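Written out below as C-alpha cells is the structure these notes cover.
Let's look at chain A:
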Amino acid sequence: MPINYYIVLSVALFSIGIIGVLTRRNAIIIFMCVELMLNAANLLLVAFSKMHNLALGLNFPTLASDAQIFVFFIMVVAAAEVSVGLAIIVMIYRNIHSVDVNFLNRLKN
Partner candidate 1 sequence: MNAIILTAVWGIVMMFGGVFFKKKTTALYWAVAGLVLVLALNCYELVQPAWFLNKTEYRVLFNIDVKEMLHFNSFNLTFISIMLVCTLFYFLLNGRDIEKVGDSVSEYFALIFFVLCGVSIAATFNTLLTLFLGIEIMSIPLYILTGSDKRNLKSNEAALKYFLMGSFSTGIMLMGIAFVYGGNSNGSFFIDAINLGDGKIPPLVGVGLVFLLIAMAFKVSAAPFHFWTPDVYDGAPTVFTSFMATIVKAAGFIAFIRLFENAFGKVHLQWQALIAVITAATLLIGNITAVFQQSVKRMLAYSSIAQAGFMLLAIFAMNETAKEGLVLYAAAYSLATIGIFAILIKMNDYTIDGFNGLAKQQPVLAVTAAVFLLSLTGIPLTAGFQAKFFMLVAALKNGHQHWLVVFAVLCAAVSAYYYFKIIQAIFFKEGSDVAANDWDISNGFKILLIIVSMLIILLGLFPTLITEWLHY
Partner candidate 2 sequence: MFGNSITIPHLLIFIPVIAGLVTFFIKSESGAKTWSLLAAFITLGVSAASLVYSKNNELNGLTFNYEWLKHIGASFAVSLDGTGRLLTFLTAVSFPIIFIATYKNSYKSSNVFYGLMLLSQAGLMGVFVASDALLFYFFWELALVPVYFLCSRWGGERRIQATFKFFVYTFAGSLLMLIGIIYVYLHTSPVLDPNTHAIVVEHSFSMSYFHGVLLSPSQQNWLFWLFFIAFAVKMPIFPFHTWQPDTYEQSPTAVTMVLSGVMVKMGLFGVIRWILPVFPQAVIKFDNVVIGLSVVGMIYASLIAIKQDDLKRFAAYSSIAHIGLMCAAIFTAKSIALEGVMVQMFNHGINIIGLWIVIGLIEKQLGVRKISQLGGVAHRAPVLTIMLVVIAFANIALPLTNAFVGEFMMFTGLFQFNIWYTVFAGISIILAAVYTLNMVQKVFFGENNDLTASMTDISLNEKFILVVVLVLIFFVGVYPQPFFDLTKDSIALLLTRFK
C-alpha cells in the first residue's frame, strides 16, 4: 500500500476529531474526539515506521521499533491524561451538574 493512503486516512481521522471538538458541547465527547486525534497520530506513526522499515530495514533492523515504542508512550500519556481529564470533568459535574462546555464562560474578555 502506498503511504499516502495511510496519510490521508490519518489526517481524515484527525480532521474528524477536530470537527468533533469544534461542534460538540459535551466535554466528554470533546475529550473523546481528542483521543481520536491521538489515535490518528498513532496510526500515522505506525504506518511511517513500516515505510522506513521497508526503506532502511536491511541496515537498521530495529528501526521500526522506535516509532512503535513512541506509540506505546503515547498510549501511556493518553491513559494518564484520561485519568486526570475525567477527574476534572467529574469535579465540574459535581459542582454544576453539567458537562456542557458552553456553560463555562465565567472567564472571558
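Here is how the candidates were picked: all candidates are chains of the complex that A comes from, given by their letters.
Side notes on the structure shown:
Definition applied: a residue touches a chain if its C-beta (ideal position, glycine included) is under 8 Å from a C-beta of that chain, and two chains touch if they have at least 3 such contacts; residues count from 1.
Fair warning: this is a prediction, and the values are worked out from it, not measured in the lab.
The contact partner of chain A in this complex, picked from the candidates 1 or 2, is 1.
Of all residues in chain A, only 3, 7, 10, 14, 17, 21, 27, 30-31, 34, 37-38, 40-42, 44-45, 47-49, 51-53, 55-56, 60, 63-64, 66-67, 69-70, 73-74, 77, 80-81, 84-85, 87-89, 91-92, 95-96, 101, 104-108 touch candidate 1 in the complex they form.
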